[in-house]
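Yeah, one chain of the complex is gone here, protein chain that is, but the others are all in their spots.
Order as written gives the chain letters A and B; numbering starts at 1 within each chain.
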Amino acid sequence: MTWREHLRNLALVALCGFALALLPSALSVYLRSFMLFTMMYVVLALSWNIISGFTGYTSFGHVAFYGIGAYVCAILVADYGWFWLYTLAVGAGVAALVGIAIGYPVLRLKGPYFAIAMLGAAEGTRVVVAVWDSLTHGGLGISLPSAETSMETYYAMLALMLLTIAVAYAVGHSRFGVRLNAIREDEGAAEALGINATLYKLAAFVLSAVFPAVAGGIQAYKVLYIDPPSVFFVQITIAMALMSMLGGKGTVIGPILGAVLLYTAQELTWVNFPTAHLIAYGLFIVLVARFMPRGLVGFAIDQGWVRKGMVH
Amino acid sequence: MTTSRTLAGALGVLLLAGGAPAWANHRPNNEALVGGAISQTGRYAEPAGRQVNSIKLWVDEVNARGGLLGHRVRLILLDDKSDTQSAIKLYEKLITEDKVDLVLGPYSSGITEAVANVTERYKMPFVAYGASSSPIWEKGRRYIFNIVAVAEDYQKGAVHLAKQIGVKKAAVIGEDSLFPRQSGKGAKDWAKQLGIDIVVEENYPQKQTDFTALLQKIKAAGAEAVFSNSYFADAAAQLRQMREQNMNFKLYSSTVGPGLPNFPEQLGSTAEYVLGFSQWEPLPKILKHPGMDEYIAAYEKRFNEKPNYHAGSTYGALQATEAAVKKAGAFDNEKLREAMATIDVQTVFGRYKVNATGMNAAEGLTFQILKGQRRVVWPEKWAEAKPELPMPEWSKR
Partner (left out) sequence: MERSDVRSLYLLGAFLACAYALPFLVGAWAGTVRADAAWLGILTTVVVSGVMQGGVYAMFAVGLTLIFGVMRIINAAHGEMVMMGAYLTWVSFFYLGVDPLLSLALTLPVAFLFGVAVQKLLLNAAVGAPELTGLLITFGLGLTMIYTVELIFTTDFRTIPYAPGTIQLTSTIAVGRNRMISFAMAVVISLAVYLFLKLTRLGKAVRATALNAEVAMVCGINVRRIYLITTGLAAALAVAGGALVSIQFGFNPETGVVYTLQAFAIVILGGRGNYVGALVGGLMLGVLENLVSLMIPNGTAMVELAAYGLMIFVLLIRPGGLMGVKEG
């Protein structure tokens, strides 16, 4: 991609960011929440994409980092009286450490084994959090003191989203990204070429862990009550995976598109068809996975609308 | 390029979504909007369903009486799927988007705790009927009130009865979530007060089905009674596994399970002699609260079953709410709050008069399943039958 194209993309993102920044005062609280969650899913999908799309290691347990971020924020704010923004940084740090701890052994596994191991890790984290009563209040959940207006969390999430997009874009278009793709395509060959696969995989994994943690923390501060089942919810990982797949795994625009479309569709159907929407959601997942595994971007490439490139 | 086109498309979708949910009518046709989210699917659906019945009954009756302050009541009941996050979102929507005049509470202590953060933020008062854990009221909240007895008292009767039959060691087990943990805490405190030693205290995860090892652990520790803070599935599993292993205890009590109508049917003779707690029973001759006969008759006619305590407590709370609205004279949050905090009314559920933190001094009933029927056995002033304790051994039944 040329510099001009990069600049143009940057300008577009900045424009969107600007529009989103102006939006909240004009919206009702409900819509503000809706936008916040949409942005959150963009963050989640993009992060997941870094390890699973670019690097090809499908993680089925990424919700663990989200939950960790939520709990760090909740514990520090509710039990220790911290100011919430600082807790986000701590959450990111903890997630990074956990990412290294889990990632180092688990990234040695391939394909389906990695996916299942991550699922086990996420569920295991949930059980540990639930059992470690003294720190996390276990099944009682944590209630945070309610002081925020919905504006603060909105802006925090907006900032996070823009940051994540920037990072994902940078990763995708840099040599780092190229190497990740090489690992995805053929790890043996990549190593033969001198790429330290372990280091790169771990870096991608940790990078993909940090943003969900911050998102989890912001969400905890917004929703003001968390408990283990709600923040370590398997369906969040599924949503991340589905959104990336829907939009196009391994691209930058893919997860963004997928997140926006899927979350909006979900919200509309939920509001209007409360009972049937869950069945529709299940069917939707089946259909997308069955017929559109390369996502919208993949579809667009096939149709020739879009130049076939490495990353968009 | 794809990026620009699709980004523009995404922006378009966002703007469109902004216009999508169009429920912002406030008082069309001079109606009063009353709304809440309650679990119509998910694990709380069974008990919450009974609450929904009472809500619907009340709304129809209020409208027949001319509505609230002359406004016809329109009910919005959403489904939180027994999930806290959904409930939070729904209440935020109901309050800020649909602009309801009056809020109805959800079911379960966990969800009520989460929702209370929302209602407190928007200063919407309501009388809770689906929650009983005192921590909810110990946080200095001003806009939430309660009508039911506290979780900590659910096992009070059972513990007292255990003491009566000479139990010295007991076990307290329960699901790991807000309400069971609070009722467990209460059980422990009552046991301590009465001199019963708690030898095993354990929480188990929500979906636990196999209690063999836990029961063996309890037996090994020498417990004579089990105070189980459980719902339907876990209580049922525990009882069956006790029977399968020929494990005999002098007393077994469960908080929510035995109160559900089909518990005795689905378990048959395994449920016999089990103690349970009820906030209220449809026994007008014993409880003597005003209006009970009419309420029970109307409920039974419409829903083909007698109301259980979930239904009764809801109806009572709504009666109190109606009285508060009348006293406030307007759908004004502060006036409503003031009214709910100060009125003293008799409802089918009992007396509603709250203290400074918003809690009511309600007392519940402990019952025992005898010959497939729930019979109140404690406290003595309301007892219909004498408790048959200790429970006879499995082999002798």
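Criterion: a residue touches a chain if its C-beta (ideal position, glycine included) is under 8 Å from a C-beta of that chain, and two chains touch if they have at least 3 such contacts.
These numbers were taken from a predicted model, which means no experiment stands behind them.
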item	value
Absent-chain contact - pick from B:K89, B:K219, B:H310 or B:R337	B:K219
Residue among B:S86, B:S133 or B:T270 that touches the chain left out of view	B:T270
On chain A, residues whose C-beta touches the chain left out of the figure	52, 58, 60, 105-106, 108-113, 115-117, 119-121, 123-124, 127-128, 130-131, 234, 238, 241-242, 245, 249, 275, 278-279, 281-291, 293
Residues from chain B at the interface with the omitted partner, ascending	41-43, 45-46, 82, 173, 176, 202-205, 207-214, 216-217, 219-221, 232-233, 236-237, 240-241, 243-247, 262, 266-270, 394
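The working rule: only the chains that are shown with their structure count from here on.
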item	value
Centre-to-centre distance between chain B and chain A (centres being mean Cα positions), rounded to whole Å	36
Residues of chain B touching chain A in the complex	1-4, 6-7, 10-11, 13-14, 17-18, 20-21, 24, 41, 78-79, 83-85, 88-89, 92-93, 96-97, 110, 113-114, 117-118, 120-121, 135, 139, 175-178, 181, 203, 205-206
Chain B partner contacts - residues on chain A that touch it in the complex	5, 8-9, 12-13, 16, 19, 27-31, 33-35, 38, 127, 130, 138-141, 143-144, 146, 223-225, 227, 229-230, 253, 256-257, 260-261, 264, 267-268, 271, 274-275, 297, 300, 305-307, 312
